[in-house]
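With one protein chain held back, the other chains of the complex are shown just where they sit.
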Amino acid sequence: MVKTDHSQEMLALLKELFEERIPFNKVLGIRFRSLDLEQVCLEIRMKEELIGNFAKGVLHGGVISAILDVTGGVVAMVDLIQRMKEHSIEELSKKLINVGTIDLRVDYLRPGKGAYFSATGVTMRTGHKVAVIRSELHNDQGLLIAAGTGTYIVG
Amino acid sequence: MVKTDHSQEMLALLKELFEERIPFNKVLGIRFRSLDLEQVCLEIRMKEELIGNFAKGVLHGGVISAILDVTGGVVAMVDLIQRMKEHSIEELSKKLINVGTIDLRVDYLRPGKGAYFSATGVTMRTGHKVAVIRSELHNDQGLLIAAGTGTYIVG
Amino acid sequence: MVKTDHSQEMLALLKELFEERIPFNKVLGIRFRSLDLEQVCLEIRMKEELIGNFAKGVLHGGVISAILDVTGGVVAMVDLIQRMKEHSIEELSKKLINVGTIDLRVDYLRPGKGAYFSATGVTMRTGHKVAVIRSELHNDQGLLIAAGTGTYIVG
Partner (left out) sequence: MVKTDHSQEMLALLKELFEERIPFNKVLGIRFRSLDLEQVCLEIRMKEELIGNFAKGVLHGGVISAILDVTGGVVAMVDLIQRMKEHSIEELSKKLINVGTIDLRVDYLRPGKGAYFSATGVTMRTGHKVAVIRSELHNDQGLLIAAGTGTYIVG
């Protein structure tokens, strides 16, 4: 019997959830530049509400940690989708709903200047219980603004 | 000659700055419940924009890390005001403007449920270059929601 | 039927394991000052091998992070023993063997000067999968030398 691959369907659900259904993500203006099994890239655009220092016009540190946290969580979820792509949508959804951040370290490396910013992540450890994801935020000049390491419950 | 103590004036400026002049703090709705040389307590109230999980109605992790980061920064600034209270407002302001987060660890301990949340911090290390501040976020039932440890540039 | 409480037996096994059976713990000279369900306190004594700075005669940072990591692990294990004290020694042992550190943050607050040092920890989060433990190292004058926060797999 041929197994059905639900990964594309789940990724579409994930995109809709993160972009449209999470109120604080909408405040941040999080959009996916790419979201597939090989690559995850989130983007935010500078706007006045996200400023942390009125004199310097840079992103608030809380915006930076928020997007790195979200990026790590999405990467952990995409890993789960990859591993469980032949499970039913119901089983997968139940798994994804329970993904949560346990802890996060953020290193603020340069002032968050730019018109837009992109965030990516890589899996450093993955297992049945926890995943560790490293994430980075770059500005529109390709400068590394901040880096994060988060530990996520995945099972 | 009697030295003038500028601490109360600086604390008033700090309050105005953090509550009124930082756009993302206004998005979060950060208010000071107390802000003096002995005690710093910030408060935020739950509102729809701050939600991270539409099903559970809890604070977004990014809101939690943002408020812990802000709390640590304020505690580091109040320490500076305490130590430099006899310096001029200009000197003090120049110092405070350069305070910045180097890194932050956040431990997400319980779901962010509640009508309001309060954040406090204690100084673990202070010096001429860096300060390390531990912070905690409690909900309206007194439950510890998250804890943070941040390293801040102070000189 | 009366359930047998195996906690005292397990604590005695834990003490023997950590003090006598783990080679690197012997290098560090880790001893328990107290080890019961209410309180965990480890001690190490200064000796030449533990020095990190020949000029200043202070503990090596690696010694500090090692003892904080061990302390957090022991506190996570004691929590498990408390929760599972009526399980068999075999079941408990199997659980304890799988406890492991996922990540650890250490803040080095003061130089590690002293003739002996004591380490304690408190549980900040505990569950079926992970525990988060905060630990502190004090010197013989009661000065806080370092603080740690570790996330541990417990199930």
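All chains are identified by letter, namely A, B and C, in their written order; residue positions are counted from 1 within each chain.
Basically, a contact is a pair of C-beta atoms (placed from the backbone, for glycine too) under 8 Å apart; a residue touches a chain by one contact, two chains touch by 3 or more.
All figures in this text were calculated on a predicted structure; none of them were measured in a lab.
**Q** Among C:R31, C:H60 or C:R83, which one is in touch with the chain left out?
**A** C:H60
**Q** Per the definition of touch given earlier, which of B:M84, B:I102 or B:L143 contacts the omitted chain?
**A** In the full complex, the listed residue that touches the missing chain is B:I102.
**Q** Which residue among B:S7, B:N53 or B:T151 touches the omitted chain?
**A** B:T151
**Q** Of the residues C:G100, C:G127 or C:G155, which one touches the chain left out of the display?
**A** Of the candidates C:G100, C:G127 or C:G155, C:G100 is in touch with the missing chain.
**Q** By the contact definition given up top, give the residues of chain A that touch the hidden chain.
**A** These residues of chain A touch the chain that is not shown: 105, 107, 109-110, 124-125, 132, 134, 144, 147, 149, 151.
**Q** Residues of chain B in contact with the chain that isn't shown?
**A** Within chain B, the residues that touch the unshown chain are 102-103, 105, 125, 129-130, 132, 149, 151, 153, 155.
**Q** Where does chain C touch the missing chain, residue by residue?
**A** 21-28, 48-55, 60-63, 65-67, 69-70, 73, 97, 100-108
Everything below uses one rule, namely that only the chains that are shown with their structure count from here on.
**Q** Just curious, how far off is chain B from chain A if you go by their C-alpha centres, in Å?
**A** Once rounded, the distance between the two centres reads 25 Å.
**Q** Where does chain A touch two or more other chains at once, residue-wise?
**A** 102-103, 105
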